[in-house]
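All protein chains of the complex are present and in place, except for one that has been dropped.
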Amino acid sequence: MSGVATYRPSPMPWSVRLSLVFIAAFVLFALFGQFLSPHEFRATSMFDRLLPPGSPEYLLGTDARGRDVLVRLAVGAQITLIVAIAGTLIGAILGSLLGILAAARRGPTEAVIVAAIDVQASLPIIVVALFVLAMFDNSFVLFLLLIGLNGWEVYARLMRGATLSAKEHGYVTAVRALGASPMRIYLRHVLPNILNVALVQFTVNLPLTVLLETALSFLGLGVQPPLTSLGQIMSEGRDRLLTAWWLTLFPGAIIFLLALSVSLTGDWLRDRLDPTLRSER
Amino acid sequence: MTKTPGGDASAPPLLSVNGLGIGLPPGGDRAEAVTDISFQIHPGETLCLVGESGSGKSVIGQAILGMLPRALPVTGGSIRLQDKVLPSQRDAAYQALRSVRMAMIFQDAGASLNPVKRVGRQLEEILKVHGVPAAERRDRVLDMFEAVRLPDPARIFAAYPHQLSGGQAQRVVIAGALLLKPALLVADEPTTALDVTTQAEILDLIAALKADTGASVLFITHDFGVVAEIADRVAVMKDGRIVEAGRAGDVLDRPQHPYTQRLIAASRPTGAKPSRAEEAPILEADGLHLTYRSGPIFNRRVTQAVRDVSLSLAPGRTLAVVGESGSGKSSLARCLLRLEEVERGTIRFKGADITHLAGRDLQRLRKSVQVVLQDPYSALNPRQTIRSAIAEGPIIHGMPVAEARRKAEDLLELTGLTAQSADRYPHEFSGGQRQRICIARALALEPELLIADEAVSALDVSIQAQILDLFRDMQARFGFAMVFITHDLRVARAISDDILVMQQGRVVESGATGQVFDRPAHAYTRALLAAAPGLGLAMEEGAA
Partner (left out) sequence: MTGYILSRVLRAIITLLITVSLVFIFIRFSGDPAAALAPPDAPQEVIDQYARAMGLDQPLWQQYTSYIGGLFRGEFGYSIHTGRPVEALFLDRLPYTLHLGLTALSIALVLGIALGAIAAINRGRLLDRAVMGFSVFAFAMPNFLFGLCLILIGALVFQVFLAGASANVLFPALTLGLAAMGSFARFARSSLLETINAPFMRAAEARGIPFARRLILHAAPNAAIPLVTLVGLSLGALIAGSVVTEQVFAWPGVGQLLVRSVATRDIATVQFLVLAVAFTMIMANLIVDLLYLVIDPRIRVK
């Protein structure tokens, strides 16, 4: 066909700009938000219980035990951020390595990894987490590892596919014929060309990890007091939904906006990185 | 092959295109896809619209059928079908014209059929939407299948598209196009995706059907060989304009425009290289077998790609391996490159058995045996500068980095590029330039044997000729032996000393190129030669 392909990078839409601003604000809030308030996040006050937002000293109100919501949100955001990033990274690295290994080695190695992917795909991660948490005492490290398992099988499947298709490319054949070692082929030629796939999946997986952490904490099975997270703050405020809405809606809104911002940025990034994945087509 | 002279120039034209212009979206390499296009097709005539990729030839076919995408608006001129001026954009009026007055067939016939519906039903649908009563439909489709010489029409009727071969699918599509006896058939590269023997059959079929029905054909192609077979008149396109037009015989024999001259020269075989005295072979293969097994245990597919292939190649000479798709020629290349383990047989390089070489020894062999692949777009790592790509081989084999990088510049100049372009990335180069880079990369190791796997097949013909020249120059300069894998007999004749014809994994004929072309011994070789478009014509001329 003689259609002339024109490719012009699209300018960044306003939705992505706003998302990036929100993500930056969220990170700043998680890092420094505690200093916006004179209170400590665990400090209770018998006389200041369930104050609504806008009260003197308590900008965003207090909870049922008189703790400052603002400072608790800041600490909760910090924990949520740590869990989300660490959890996503664990899954991304583990899954990608297994996926590449399966495609590189083929044979029995691949069969075992593919079977593991099948098993994981037949068990929603939240069910796995509940199963493990029923048997072991909950600890922050265990919780982090469980969150890290979230989506590893997706990375593994994607990276296996990407590696297999990269191996079919002429440049891999040509470089093999040059006498390059497998190490050189994978590190210098395959990996740089499939990293996009993992990067895009990272932006899909990150909001899912945020949602998983907050959901488990919301169920009371995630981050345990005295530590807190956004989901856990919501869970504590849940029974007072009708009388003290700020306890659930503030953390809920932050979780939603964070997931939304990362998704919008991720969609845009995907369009930029890989025109063939473009949602426009 | 019979060529029916067609066209009655005295009759009023069936189709006339006057001053047609079609715009491109802003930001392209030119303002218009096509500019000021005018031509006429008379009843019963075949007009070939010839041009290389990007010339805008396909857009014209779409414009006639009223199928231009929104991004490509008509900017001027008119299209007239007999007495009727066609609307200049997508319009409901076209619905009644398509299939009835004019029909179109496309390059990939398999893809132009709905994969989840039986092909008979898809053709019946054409009759249905154009008001043919239900009782007649099936018979008319079956009759048409008969007319396009499909074997066992009833079975084809009930088949799904994926069950048809490429040639059968194109016959089905042609049957669909001619169901309602349209006066005009627009054929957009209908044989490009087919093997030569199938291509010859389809060209024959189109010519015969045209003679039977008196339809006119607008045949869009890039291949002057096809033009020689089928055209009454020709229009040559370059960069969106018609640069030359006239009767087929006149244009082929006495091309006026330099571009046409180049295209025609590139599509004709040059004489075979003279044979030289035999030396001790640099490469020998004896009784090679290769079998692919794929799929899960229950669905295991077994393909015998290479069966009992033997060959011998002397230093500095070129062996062409010719065959259609699926003949096993590329698998053979992978075996010779030691990228695939053969099942049985031996490969010797300079007398040493390299069949099961491994580790360091295999790596040393790689320095002497290099490859150039078909698709120049995937053959270069998109994230590597071309300097680094060319220097990589020498660096792997121990050359100091600085020296290898200088050598890359030398090779770029040697292969017709500039040293200044060394730090650019592959996407900044055209297909032909990339193939030069790939050749430079292979030559960087100063190999004694170069294996070229369909190395010019993805290129436009005029570029093909340049790259073949480059291969010859480099061979003269470096003296390497070459195995040249190709499906194109013209290319094989132009480049090789000896030739090996493969069919279904076996060698059916081998010998000196001139001898095989002049006196083919095997029936399959004769069929291939007869089918190759334009080759017969050119050879007759050479003999005259």
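The first chain written gets the first letter, and so on, giving A and B; residue counts start at 1 in each chain.
Quick note on the criterion: a contact is a pair of C-beta atoms (placed from the backbone, for glycine too) under 8 Å apart; a residue touches a chain by one contact, two chains touch by 3 or more.
Remember, predicted model here, so these are calculated numbers, not experimental data.
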Omitted-chain contact residue, chosen from B:V17, B:V34, B:L72 or B:A103
B:A103
Options A:L50, A:I126, A:L145 or A:L227, residue touching the unrepresented chain:
A:I126
Absent-chain interface as seen on chain B, which is shown:
65, 67, 94-100, 103-104, 106, 108, 111-117, 125-126, 129-130, 160, 162-163, 173, 176-177, 296-299
What chain A residues would touch the chain not displayed?
115-116, 118-119, 121-128, 130-136, 207, 211, 214-215, 218-221, 231, 234, 238, 241-242, 245, 248-249, 252-253, 255-256, 259-260, 262-264, 267, 279-281
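The rule is simple: only the chains that are shown with their structure count from here on.
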Whole-Å gap separating chain A and chain B, where each centre is the average of the chain's CA atoms:
48
Show me the residue ranges of chain A that touch chain B in the complex, using the header's touch definition.
1-4, 6, 8, 169-171, 173-180, 184, 188-189, 192-193
Residue numbers on chain B that touch chain A, as the complex places them
24-25, 27-30, 33, 51, 53-59, 72, 107, 337, 339, 362-363, 366-367, 369-371, 373-375, 378-384, 392-393, 396-397, 438, 441-442, 445
